[in-house]
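Mind having a look at this structure? Questions to follow.
In this view, the complex is presented without one of its protein chains, the others remaining in place.
Take a look at subunit A:
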Amino acid sequence: MHPERVYFYGTCLVDLFYPEAGMAGIRLLRRAGVEVLFPDGQTCCGQPAFNCGYWEEARGVARSQVALFPLDIPVVLPSGSCAGMMRNHYPELFHGEPDEARVRAFSGRVFELTQFLVDVLEVKLEDLGEPVKVTWHSSCHALRDLGLAGQPQALLGQLANVEVAPLARERECCGFGGTFSVRHPEISGAMACDKAADAVATGASRVLSTDGGCLLNVQGALEAKGAALRAQHIAEFLWERTHAR
């Protein structure tokens, strides 16, 4: 079933740090023949407060966001972590609340971008770029919380001129973990540095991911190392490779 219209949810990190990735996500969806609606008033999915145990505060923010998506159409996010929050944790967060049913219905419509492109839209990509070597880092939340199962890799696999170099300890956390990175900066920093070193060792020119948090963290560590390698959101990369200039 190919939906006609979807909502796009930008997420706070994409909004502030990776707007290009957001635009690329919207363009990929539009090119696949879907009309994209971007409701005004988007802020944050509420995950930081939820993970820290401040559920009342998380609920307040979540409630304000759910209200922005009244139509019964899919909600697509360029972030596995926020998608996991909205899809799997909203029902828990609103358990026993008067609006539980409404929130559950919303959660059932939430998709991560690559998941939506592969599973629902079954997009076929044509690579228009020069040969390039990239490497792939999975976001822990996309992988284990949301349960992303190879969709990003499937998309990259469609690109004829893109070589994906295996990243050592690919499934190991980069150390972002939201508030973890500021509460335990030493441990988090050590994890980010190791991830950056593993990425550099692949010889790739970019390390790709689905999540703004990982990108911010790994990019920060790469900069501290003075590495030429750059972290990039997969949506931005996919768009870059597949649109005629």
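Simple rule for what comes next: contacts are C-beta pairs under 8 Å (C-beta built on N, C-alpha and C of every residue); 3 or more make two chains touch, one makes a residue touch a chain; residues count from 1.
In this section, contacts and distances are computed from a predicted model.
Considering only "Tricarboxylate transport protein TctB", "4Fe-4S ferredoxin", "Iron ABC transporter permease" or "Sarcosine oxidase delta subunit", the record for the omitted chain gives "4Fe-4S ferredoxin", by its UniProt protein name. Annotation: of A:Val34, A:Cys82 or A:Ala221, A:Ala221 touches the absent chain (contact as defined above).
Residue-wise, the contact with the chain that is not shown comes from A:Gly60, picked out of A:Gly60, A:Gly108 or A:Gly129.
Check A:Val36, A:Val132, A:Val164 or A:Val200 against the missing chain and you find that the one touching it is A:Val36. Residues of subunit A in touch with the missing chain: 7-8, 10, 12, 14-20, 22-23, 26, 35-44, 46, 48-58, 60-61, 63-64, 68-69, 71, 140-141, 143-145, 171-173, 175-193, 216-217, 219-224.
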